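All protein chains but one are shown at their positions in the complex.
Now for subunit A:
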Amino acid sequence: MSFEAVMPPYNASDPNASFVGASCLDFLLIELVPMAYRITNQVDAASQEENTTPAQPDGQEQQQGTSRASLVSGSTRTVITKMDEDEERDAVFYRLETLGYRVGQGLVERFSRDRPRFNDTLDVIKFLCKDLWTLLFRKQVDNLKTNHRGVYVLTDNAFRPFSRMSTEMGGQAVLRAQPFLWFPCGVVRGALAAMGINATVQAETSELPGAIFQIKTIPAKAP
């Protein structure tokens, strides 16, 4: 809800700090996922049309009354089918993740400017778990685990975008919640990249409103 008390990351010494309606951001984040699906499907439909039209034999074009069967056989010859579920999922993931990546990069530039250099990767991850997480989700990550070989697992037991998410009984809430993790994934990856750590980020949820982010750093480019 709006009109809440101002949370810690706000400090009077930051002259550029300003407020934005939390609901505003919530609604934007909610709409992001269906929008990504819509765009992906539109782009797919457009590319399909582009690919099928030249394949239509000109003879068939002339007779408007041609039976449907011949038209269908014309279009099946070009082996373009509507993308399947996995392809759609990947395309949407890519779209949302890229968006988040850019946002994460910007956020780091904005909010790390008064900090000294980070000594090692763990410092960066801690900054992510505490400062950035509070900025983004108004709480810190609940649990951070690492195998000291470049894998970090962040557990948030009450991931804020999931706090109001629910469906009717048996509505596959966990499954339907998955796409809402992709943008935050991108934000995390972008933030890390901006701080000099290349990583892959994966997120999953087993029970709402919890979320688990797994960060695998790519060692060759580690600082």
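Note that contacts are C-beta pairs under 8 Å (C-beta built on N, C-alpha and C of every residue); 3 or more make two chains touch, one makes a residue touch a chain; residues count from 1.
Note that in this section contacts and distances are computed from a predicted model.
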{"item": "Omitted chain (choose from \"Trafficking protein particle complex subunit\", \"Rad1-domain-containing protein\", \"Large ribosomal subunit protein mL49\" or \"N(6)-L-threonylcarbamoyladenine synthase\") - UniProt protein name", "value": "\"Trafficking protein particle complex subunit\""}
{"item": "Residue among A:Leu135, A:Met165 or A:Ala194 that touches the chain left out of view", "value": "A:Met165"}
{"item": "Per the touch definition above, residue among A:Met35, A:Val153, A:Ala173 or A:Ala194 touching the missing chain", "value": "A:Ala173"}
{"item": "Residues belonging to subunit A that touch the chain removed from view", "value": "1, 23, 26-27, 29-30, 33, 161, 164-169, 171, 173, 176-177, 180"}
